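Data first, discussion second: the structure below is written as structure tokens.
One chain of protein is taken out of this complex; the other chains stay put.
Which chain is which? They are A and B, in the order written, and residues in each are numbered from 1.
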Amino acid sequence: MTHADAFILIDRVSKFFGAFQAVDEISIDIGKGEFFSLLGASGCGKTTLLRMLAGFESTTKGEIYIDGQPMSDVPPHRRPVNMVFQSYAIFPHLSVADNIAYGLRKKKLPRAKRREMVDEMLELIKLPGYGDRKATQLSGGQRQRIALARALILRPKVLLLDEPLGALDKQLREQMQLELRALQRQVGITFVFVTHDQEEALTLSDRIAVMAGGKVLQVDTPEGLYESPKTRAVASFIGNMNFFPATVRRNGAASAAIEAEGLGTFPMPIENITQPDGAPVQVALRPEKFSLTPEKPDTAHAVAGKVCEAAYLGERSHFHVAIEGKETPIAVSTPNQSRGGREAREQGIGAQVWLSWSPESIVILQGD
Amino acid sequence: MTETSNSSTKAQRSPGRGGLSGLLHRHENLRGFLLMTPTLLVMGVGIIAPFFILVTMSLWTRQGFDFDTTLTMANYARTWNEPIYGALLSRSFWISGIATVATVILCYPMAYFVAFHVHRNKMMWIILMTLPFWTSYLLRVFAWKVILGYEGVINSGLMAVGLIEAPLEFLLYSQEAVIITLAHAWAAFAILPLYVSLEKIDKSLLEAATDLGDGPVARFMRITLPLSLPGVIAACFLIFIPTTGDYITPALLGGPDGAMIGNFIQLQFGPVNNWPMGATLSMVLMMWISLIALVFLFITRLAREKIA
Partner (left out) sequence: MSDLSYIKRPNRPLQIYAILFLVVLYLPVLFIPLFSFNDSVYVKFPLTGLTTKWYVELWSREPVWNALWNSVKVGAAVAVISTILGVIAARAITRYRLPGKNVLVTFIMMPLVIPGIIFGVALLILMSRLGVPLSLFTVTLGHLIVCLPFAVATLLPRFEGFDKSMEEASADLGENGWWTFWRVTMPMVFPGIVASLLLSFTISFDEFIMAFFLTGTDPTLPMYIWGQLRFPQEFPSILALSALILFVSFFVVFVAQYFGRRGLESDQ
């Protein structure tokens, strides 16, 4: 995406609270109608960035453009964005209908039209007939929907969501994820979504910005982040990952190999290697990319090990397999339908197994 | 009112808005302080300015019906050298100290009761306990005069039922009368901080102490009391400091033996008409209060470190 067609352009934005730098020269482009997530652990600056989009925090440096307009001097109540707060911030002294119609005061609509719009919204969030309820009588999931309706009724250019599902229990959260995604497709508004839950971000988003320490580590699609993380931080934040310190071995221009701690030396397609001969790298492999077999498989990409920990999770089993030459055991995840997984589990802790992988599933990361 | 400064500017979308409102939009602290200004101004006029003039006047001396405005420590020297002032001060601190200790000890069980043993209508109990405090201080002192008086409730009551022949004279115009009245009048100031500190104690801590083998007494001494100490300290300050300067209670109930420093200060501004001396006595009182407060804080900190 280029700057020209970016709907939201965050241009080298920094934020200081006193001497503490919460956001460090972040630049992000977000397209129109995109479901964009800011993902990171607490304190990574994602909420500060969202609040800068809403206008509750000023930018110390840099500029935010929404639909081509610079936002620095626009106070929150004049920005074309609306927000769903983490606490939902449902006004306790107003009814559900009055909460939803709160932002319509300035539009000076006739009463009947207002009513109609509110009813439409209640329909959209699947709470028809709730208009006269007191806001204090609502459950967590209902509050969340009211907060959505209250923001969407104003037809904002951008909807900001600050961990809106964090306060809900697991089952309700999963249901709301699906509804939220469907709702976004239905209304076609650009969503910027803040979360610390990587699974949630993967499920919902078109694209995700992974943040840490006030910086953006990587912006990519969910699949891109999972399959080809650019740094060790991203790789370990999204899903589980095994890391092996390794060295590049180039044999002339035609072929290359990787010498990884514990995995031995194995050939790699030359086009996957950009580093010079002898460069230290990290080999990263997801637990589910390993196959687990009782006998030595017919491939060069295999290593023998001993099961030192096993956990049954229903659909899958997780193992820790100790191998020679590596201090920390390897995490392996296998479907319980597979033969190797079943046998390893039956033999239990101490079983001798073979781990194999395909070279395509290996991710090579910079540095040591 | 956060954004009032912004809404006043019409040219929202033009970048680089300058001037005061732009400054205010960017600097949150400034907006906060601006909002505080009226309150701080009133407090400044009402507290800081009077304090400075009080300090200044305490360094003046009386000259006939006017003041000698040359700065001198003469008044301070007098309060130090003439025994009457020292005696009055130490009596004031003695009376206030006893009243404070009595109030805190008597109120502690009450606060404890409401914090731990009242489960319904807690709010009613708190209101009930603090209600008398909000009524006129003068009238409450007056009520004790009615009770303790020479022909007051107690004396006339006891005489009416034939328990005594003549009125008990020690009741009125004594230090004891002042102490009783002060303890009664300031009870709310002890109850509230005690209650708050007791209410804050996590009940599972008490269960844990019991579980680990403490009986009720040991549990109280080892858990409840140490954790409520901040409330005890707050209560002591809130009673001791204001009562040292009290003059209504001693004036109505103290008699010659119960007079306190407050009465003497009041005299300087009334019949004696020596304002500089009155200012000096006020300053001396404040300094002693600060000193005692510091020593008290130091001792409680030491005590707490011993416990911990």
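Convention: a residue touches a chain if its C-beta (ideal position, glycine included) is under 8 Å from a C-beta of that chain, and two chains touch if they have at least 3 such contacts.
Since the model is a prediction, treat every value here as computed from it, not as a measurement.
Annotation: of B:Trp144, B:Tyr173 or B:Tyr195, B:Trp144 touches the absent chain (contact as defined above). Although one chain is not drawn, the whole complex shows that of B:Ala87, B:Ile105 or B:Ile127 it is B:Ile127 that touches it.
Mapped onto subunit B, contacts with the missing chain fall at residues 1-7, 28-29, 31-33, 35-36, 38-40, 42-43, 45-47, 49-51, 53-54, 57, 106, 109-110, 112-114, 116-117, 119, 122-123, 126-132, 134-140, 142-144, 146-147, 149, 151-153, 155-157, 159-160, 184, 187, 203, 206-207, 210, 237-238, 241-248, 252, 262, 265-266, 269, 275, 278-279, 282, 285-286, 289. Not every partner is drawn; the one left out touches subunit A at residues 17, 54-56, 75-79, 81-83, 85-87, 89, 91-93, 102-103, 105-106, 150-151, 154.
In this text, only the chains that are shown with their structure count from here on.
Per-chain Cα centroids separate subunit A from subunit B by 56 Å.
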